[in-house]
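Input: one structure, supplied below.
Here the complex is missing a single protein chain, while all its other protein chains stay put.
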């Protein structure tokens, strides 16, 4: 069965900026979804900020295996309730691919536990995305590097936690470097951050970049049944302890109103 | 100069529960602070939930090197604004020691990016805290393990990210295990989670536990100047790029109202 | 196409010890291979110390996707040349599952870069293998824990590097704990260490343990083409640099006899 991917697009600059419209006439999310659907193992649909509940209803998220996130100008318009909902699904096991300016999205900052700041410059310079972790599934089918002729520079320090793995590191013509592909896990959810993708350049039309996106969706997919009770602190009462023990000492939970949580 | 530590105590059960009062007549925070002050390299004071701004004013936090956090019954009474303030200081470089039921505090969940759930049982059973990472600074002066005769069981799975290092793993009489000492870094801030410390047992009177707390404060202390601009995405304009480059291509930031953030 | 797994068995105690013979009349390697072959995605064969080149010829290793290693009494009889050969294949991308007393095998110590020491006790006590990393592929199909009624105790500190992920932690009746399931990567090769498996108890007949072995083989399998030139330091001569640069300064490699390597 195909992996159910949802590509979430902020869909703002595509409506307001002629340059972006020309590159992505159907929206960036549509271009990305189309690239994912080129692999029969993936079935990608789209959702946008402007839809009701941003297109991310409980019902839809429950059936989503991997969510791809692109946002930039309107992070603050994403409702906190939806962010909580997405986070819960990630903890349960939904994969999450965060793209480019999504480093400043509410959901990424929430899952990282940091502010995810970085340096930036919009000069149309050259970027070279080096494969650091050869033979990692996310680098499948790539050569030693991806060349992006015009890009926005993202520079270190990138204020994120030490990753599980560094997959890509980027070189910029202007002299900076950036850890452009990083993996994390939060609860049962696999997370991949990938930095290329500024909207005024045709980066998601690059076939190597598209390959990374498909690889990432397949890598992030966790086929295990969702860890639906991850929000709960389970009490294991004394008679149910794996080893036989006797209750002793004082306890708070003896008093119902002082139960743990 | 001594490390400025602030021990934050929720100070609720000490006011409402006779058992806890008997063990900690001056409050758990006072007992912990006293244990820290036994080391001349540390100068510890206390703060509690009930104080104005929970005792954690901007001014005080700015001078705090390491914050120790104990909370249990009143996590939700901690104001979000104060949580943000503490998080910012951690990102800047303030150390944070989170104790026991603090795994469910707002600040810990925020910094972990997960829900930090676990199993628990209040049976007064025996715990054996094993030193996994021998010669780690946090284990200085300990033997191979710490024995705690009566404890609350905390069991895996503990829904936290993979740590930087696992320092302690606990064995419980009732049959469970728990990663009881974990290190993390968020921004410039060192974080240590230590699970022993249920309030109905005299755990913070245990001299080995006190040694861990002193070690942890010294380990978490980061003498570097605070990373005060960690919240900002710094623009490096084209003329200031380390390498000489020419501006080219379209850009959003040419339009003031569409600047990055 | 099925994953090609080779189960390597030292096959010493099966020949010399009546207890082990009774539990594993065909050798431990055969029992393990049979357990792997219960999954059609895996095609497992065996190799033993006593065979020529320990059954691990260049040709056979070249076709091996995942190697499973069990050794105990005869680590020193494994020839260094074969150890080098196996290590090279791991770096190239072959998966490696190291079992129980294999922690002291030449190949594991070589890949870890440490001595991999631990505590031990052979008392037939109870072990409870807790799933720490729920929804990890290696834990697929398991409940919250595996119960092993009679086991050899392996205790911390386990002198290995911080793992990529901790999948299992074990509890022992006698009071110790052990990180019983750890993942690593070396080069392109995925490595999993799993501690249960002492030869005088029927541990590899336990269906949960068998499930872990199958999961581990599937997790360790890296479908990427082997990284065959991982041993080489590639020179990128100046005219072939991605960016145009001019040769300048002194250099050693101008003198053929002082070339790098």
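Side notes on the structure shown:
First chain written, first letter: the chains are A, B and C, and each begins at residue 1.
In this section, a residue touches a chain if its C-beta (ideal position, glycine included) is under 8 Å from a C-beta of that chain, and two chains touch if they have at least 3 such contacts.
Predicted model, so just to flag it, every value in this text is computed and none were measured.
The chain that is not displayed touches the following shown chains in the complete assembly: A, B, C. Only one of C:82, C:97 or C:153 touches the absent chain when the whole complex is considered: C:153. The chain omitted from view is touched by exactly one of C:32, C:97, C:111 or C:129, namely C:111. Of the residues in subunit B, those that touch the hidden partner chain are 93, 128, 134-135, 137, 140, 145, 164-165, 173, 185, 187-188, 222-224, 227, 242-243.
Residues touching the missing chain, restricted to subunit A, are 128, 130-134, 144, 155-158, 162, 164-166, 169-172, 175-177, 179 (touch as defined at the top). The chain not shown here touches subunit C at positions 13, 16-17, 19, 72-73, 91, 101, 104, 110-115, 117-125, 150, 153, 155, 159, 161-162, 164, 173-176, 184-187, 199-201, 230-238, 241-243, 245-253, 258, 260-261.
To be clear about the criterion, only the chains that are shown with their structure count from here on.
With centres computed from CA atoms alone, A is the chain lying nearest the middle of all the protein shown. Both copies, subunit A and subunit C, contribute mostly matching positions to the interface they share, with over half of the numbers common to the two. Averaging C-alpha coordinates per chain places the centre of subunit B 36 Å away from that of subunit C.
Annotation for subunit A: residues touching 2 or more other chains are 164, 173, 185, 187, 242-243.
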